[in-house]
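Every protein chain except one is present and positioned as in the full complex.
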Amino acid sequence: MRDRLRLGFLGPHATFTEQALRTLPESHDAELVPLPGAPAVLAAVRDGSVDAGCVPIENTVEGAVPPVLDGLVEDPPLVIAREARIAVRFCLLGKGGTGLADVRTVASHGHGIAQVRGWLATHLPDAEVRVSSSTAEAAAQAARGEVDAAVAAPLAASQHGLAVLADDIADNAGAATRFVLLTRSGPPPSPTGWDRTTLAATTTNRPGTLLGLLTELAVRGIDLTRIESRPVKDRHAEYWFHLDCSGHVTEPAMGEALAALHRRCDRLLYLGSYPRSDAPPAPVAGSGSPVVPLGAASVDDYVASERWLAAIREGAGT
Amino acid sequence: MRDRLRLGFLGPHATFTEQALRTLPESHDAELVPLPGAPAVLAAVRDGSVDAGCVPIENTVEGAVPPVLDGLVEDPPLVIAREARIAVRFCLLGKGGTGLADVRTVASHGHGIAQVRGWLATHLPDAEVRVSSSTAEAAAQAARGEVDAAVAAPLAASQHGLAVLADDIADNAGAATRFVLLTRSGPPPSPTGWDRTTLAATTTNRPGTLLGLLTELAVRGIDLTRIESRPVKDRHAEYWFHLDCSGHVTEPAMGEALAALHRRCDRLLYLGSYPRSDAPPAPVAGSGSPVVPLGAASVDDYVASERWLAAIREGAGT
Amino acid sequence: MRDRLRLGFLGPHATFTEQALRTLPESHDAELVPLPGAPAVLAAVRDGSVDAGCVPIENTVEGAVPPVLDGLVEDPPLVIAREARIAVRFCLLGKGGTGLADVRTVASHGHGIAQVRGWLATHLPDAEVRVSSSTAEAAAQAARGEVDAAVAAPLAASQHGLAVLADDIADNAGAATRFVLLTRSGPPPSPTGWDRTTLAATTTNRPGTLLGLLTELAVRGIDLTRIESRPVKDRHAEYWFHLDCSGHVTEPAMGEALAALHRRCDRLLYLGSYPRSDAPPAPVAGSGSPVVPLGAASVDDYVASERWLAAIREGAGT
Partner (left out) sequence: MRDRLRLGFLGPHATFTEQALRTLPESHDAELVPLPGAPAVLAAVRDGSVDAGCVPIENTVEGAVPPVLDGLVEDPPLVIAREARIAVRFCLLGKGGTGLADVRTVASHGHGIAQVRGWLATHLPDAEVRVSSSTAEAAAQAARGEVDAAVAAPLAASQHGLAVLADDIADNAGAATRFVLLTRSGPPPSPTGWDRTTLAATTTNRPGTLLGLLTELAVRGIDLTRIESRPVKDRHAEYWFHLDCSGHVTEPAMGEALAALHRRCDRLLYLGSYPRSDAPPAPVAGSGSPVVPLGAASVDDYVASERWLAAIREGAGT
């Protein structure tokens, strides 16, 4: 009998994904299992070799987003149980005692290199830059002495026994990446009042169909927080639309919207309702007329309107 | 104990409204009670002095539409139980033996005069035209000898013992008027598959609110067959929107739309679901791609989507 | 040579329409010509026998709205040059020296009777009520001694030498009626910043077409202030939509919207741009985030966006 959760993640150790996973309460006391690429993480969740898996889903520096999206729509179904958002902070890592002047070769993942391009041009204009398969692999190369330094996550320093030669070197400070913890299908976590629901949908390829889907959401006051289109495999000019929406599957507005999308889409995948990791917007001070979402209504409004409908169907006057 | 239905109508006898009422099965064996004006009909239904009342609601030649609309939104609530549509056919009526050459004075309701203006200019260019309070009253004037002829409904000939001097004299042949039979609130007639639902709604006076209402209908595949705006009494720049929609209150798409409007409107009146009097459109021959209403879905689609929603809320995979 | 304007109106003298016309600057020094019914007014403008004509278009007590709407879409085209809005104030008029106790017969137009029903029930419960073809005709009947009193406009008292037996007797005080002054086609009055544009449109009878029209307006920030549907003569289930919109034909947003409707409608009639008679809404005090109409943009915004478009078409970077 297994008594510890096994959680897979986009490895190797010391990636930004591991860093994100460690911020989640599920990771405490769990066994963290690095897996070679996002598709491997999804496969391990599906075949039960891990209990859940963590992958980046938005704005990643490791390049994993398209395969994550494409993998989510495969069978058997997966759901998002939780999300984490971490600031992407790049460091220049090297062996202890290395000075900037000693760095003639630098390695990182291609996306990592892109995000520190300006810093490298200023501080290491003559260094040779090498592309690695991940930022963690770049740190491993530095630890093995194959390169003088690596651009990687802070976590990689301790894991590979490296020193931080320069901290916070991204050209655009403050970029964040969103990660999700995936599980096999199951009941959603309870609503918190500040939740997100993730969907994927395909429609017949006709003008206006995407507008139709978005109208189903907007008319019920459901806000869209992210949208991506990914080609359906083997179907020319057909797309999976990946949607992140405000709200929780147990709420009436979301339930009605999901049922409507189910009627309208060729295929609709419910990919989980879970607490949002970003903070709710602060109320705008001194504003007498808040901008209410088109069609927004509270749970009480739904209950009252259902009661009214039942009454008029029985012949009561309005 | 009363054993016959009492049905009020916009009188006097022999109006187009009486003619319409006589086409409805409810009028057989019923006592038909002429009442002086549409407001009087509505009041009589409300106070129970008649069981139901018939008034014109669209395209009338007697000018009654605005007061009918304004009266429908008053208390206590009324509902439409049935509708009738009749071709508006104008005749020139006079005492037996009158020839066109004898007609020096002609009476009719103002709207009736407007619709035979061309015919009068051609055939009775020198006749004096007098305005009456209804086409039926014009016929009565002709019967009393106060005018030589009246422009009125065919029914008025028999009721006033007049001859038809000229038939079908409207400048635009084929105009139809729609009439409704009103009752106090009660369960709607059973759905027939070709029904209409009538609503009245007020909203806060902000740009885009009407568009919001219509989107709630369109997104659920409900077609709008008539729309009117009438000022709300005593409220500057605020309107009652009167809407006729395809469908029946017992259908899921209509139920969901009504509940949505109830949440969104300041006030929403359900004014009845009842069989449509017009014929359904013939299917377009040879058309491979019928134009499906935005968001249209069958009852089976609704049942299937509700079942799917219940399953994912319990944790089943999609 | 004619040196005075001739202005037709829905007569006879002393109707609410004459009262409205007298509030317009055009009526000063003009010859006011009463005409028997709204269709007669439209015909007189069209054939040039008057220079302009005044008719009610909204919420009238004389029942003229449907024929006005139906007449506006006929040929040759007419345009609205100005509008007037007057409070509808009903008086009980009778010969001097008449007391309420002396009134045994009361006449009025059917709609007038409807609006004072409560007052009559309280103050003249035993009086016989007679329907006239207009409120002015009812006053004439009172002047001729055919009835003891008339429910009519204040103007009717002086015109028929009658005394006001009771003033302001409408059950719902404060109802207003809107009147329009029609002319043959011609350049619109200059924009004032608070204008209205009136349109009539027919579309193919397909679900969603009305929503399409309203979206063309809303997407450009044009607000709809009134909408009516009137059956197209001789075409079953086809409608003219009568629309009042905020804005002026010379403004870019309105111009673009009109061109769009012209492309989309089977037939589109421009029925004039003219100053609004109602007051603009007061700005909401203390509101930090005014609700901006969907798509609203200023003339400057349009100029800037056109300039940007021209630049990118020539290859300038954005």
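Here the chain labels run A, B and C in written order, and each chain numbers its own residues starting at 1.
Just so we're on the same page, a contact is a pair of C-beta atoms (placed from the backbone, for glycine too) under 8 Å apart; a residue touches a chain by one contact, two chains touch by 3 or more.
Bear in mind that the values here come from a model prediction, so they are computed numbers and not experimental data.
Per the touch definition above, the residue from C:4, C:28 or C:263 contacting the chain not shown is C:263. For the chain missing from the display, the contacting residue among A:26, A:228 or A:306 is A:228, taking the whole complex into account.
Within subunit C, the residues in touch with the undisplayed chain are 76-77, 79, 184-188, 212, 215-216, 219-220, 249-250, 255-256, 258-260, 262-264, 268-270, 294-295, 297, 301-302, 304-306, 308-309, 312-318. Hidden from this view is one chain, which touches subunit A at 36-40, 43, 58-60, 63-67, 71, 109-111, 113-114, 117, 129, 131-134, 137, 172-176, 206-208, 210-211, 214-215, 218, 221, 223-231, 233-234, 236-237, 239, 241, 278, 281, 291, 293-294, 296.
Heads up, the rule we're going with is that only the chains that are shown with their structure count from here on.
Two copies of one chain, subunit A and subunit B, form a contact in which over half of the residue numbers belong to both partners.
Centre-to-centre separation between subunit A and subunit B, using Cα means, comes to 56 Å.
We define each chain's centre as the mean of its Cα atoms; on that basis subunit B and subunit C are separated by 23 Å.
Touching of two or more other chains is recorded for residues 215, 294 of subunit B.
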